[in-house]
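A single protein chain has been omitted; all remaining protein chains appear in their positions.
Right, chain A next:
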């Protein structure tokens, strides 16, 4: 937990004492503590309720209001406290976040109020702990949906038109919200009436009417009064066509409109008429023509524009598709099984109806749905036994899933949606939390006033000195692996041989590494003991200590950041006894042969460096 890390810093430094006997070099000086680290208690007054807490507690999250210098704006000199004119109950939860590191969502509070408080105090809601996250998300989604519905309903009702709308926009609006103008309402009801008329006409024209004089056969009314029906049909289709064309003209996005369900229904409703017009009165094709007439019944679906309930039903069915599919699948399985069994059971009977397995499907379906028409009955004993099993299982197969589907529908549907969304959002959310955590840890480790960061940095330097190796990042490491053969030449000369590393790609301005060998006359020196100048590269990052931008902070390695514009590089050489020279027992003199300077700096400066740590 980031909060506790600072307080364990003394422990980490104490543990560093264990490295000292092993250290190959002298430890670097620790940074000077500018201020004494006395902790103080802060008073926070939130609408009269006084809270007190350690300053350290608030400093744990420097990119929030209370952790940064932004709280100074709320400082009251007279009462020596920070005054916030906000909800004290909510503040309790906010303060607990600082104390425990976990943000909890209070269930009895309104989600919007909670969000507002979080936004005020600069806390990202993603940090809400897992215990409360689901509840929070549910409430938030609910709230958003409700708000969306409200705004939709609001927009649907009498909002005034924008002043300079074109005829097209007004027409579209009239079509979508018929309540806005009288003309639209009239048109709405007229179309509704004609849909009803058309449907009724379709139905009535098949009813048998009294036959014509002189003939015995009953005629369907459609043929008796064919002209009347034809006129009515024509009128309806004309109106529907007119309506469709108007909608098409007024639609803001024609492609989208043409792809929408309602427009498809419209087209399907009027197409048979035109096809019928075009086709000749031919006996051969009249059969197909009659089939097309069936599609006229789709006009009834045009009612869905007029009825909210139909739309909801359609949406329900569409969203329940997987459950219905499961029902269908299990039914199909059972049907196939029982049809096969019945077929083979009844195969021997003479004159049986079960002529093939597909023929047995009908029997199975009728039996399983407990219809039992009786047009196909088994005659053999085995057939009867299996028939009864079939009808019993039919009861189970059909009666069970249906209520389960109905009740599961909303539960599974919502659950599925939530699970999928959560899975998709999980990665993003985790990444954001990681970033937020890193940001807080980085910034926390910066320790702007107390210099605690510098101590941590110092600790890492000590480790480097102990092992005589330095931290680098992956990039330079791979570079070095590639160029190692070119790198080091060891010579026995006492002169300073300068060598240059081939690290060029990343930071062209990085100071080149030079190797200096101390005078050593006797033994051969392995590569490990080649004395190097330590290149301490400390980069000044762009984010100043006072900023609250740490949430967007890049996580960088200790050393290298090639994108920074200015950096300081100081090169200090520290002598070390060479590795395997048995007779060299003289302690090296702490001579500093030379300090190469970069043109920018002149001394070893501590700058704030971001360390990626969790």
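Keep in mind that, in the parts below, a residue touches a chain if its C-beta (ideal position, glycine included) is under 8 Å from a C-beta of that chain, and two chains touch if they have at least 3 such contacts; residues count from 1.
The rule we apply is simple: contacts and distances are computed from a predicted model.
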Among "Kv channel-interacting protein 1-like", "Vacuolar ATPase assembly protein VMA22", "UPKL2 protein" or "BRF2 factor", UniProt-listed name of the chain not shown: "Kv channel-interacting protein 1-like"
Per the touch definition above, residue among A:290, A:328, A:389 or A:402 touching the missing chain: A:328
Touch criterion as defined above, residue of A:30, A:88, A:106 or A:192 at the omitted chain: A:30
Residue of A:143, A:241, A:263 or A:472 in touch with the missing chain, whole complex considered: A:472
Touch residues of chain A, complete complex, unshown partner: 1, 3-27, 29-30, 37-39, 321-326, 328-329, 455-456, 459-460, 463-464, 466-467, 469-474, 476-477, 480-481, 484, 526-528, 532, 557-558, 577, 579-580, 582, 587, 611-614
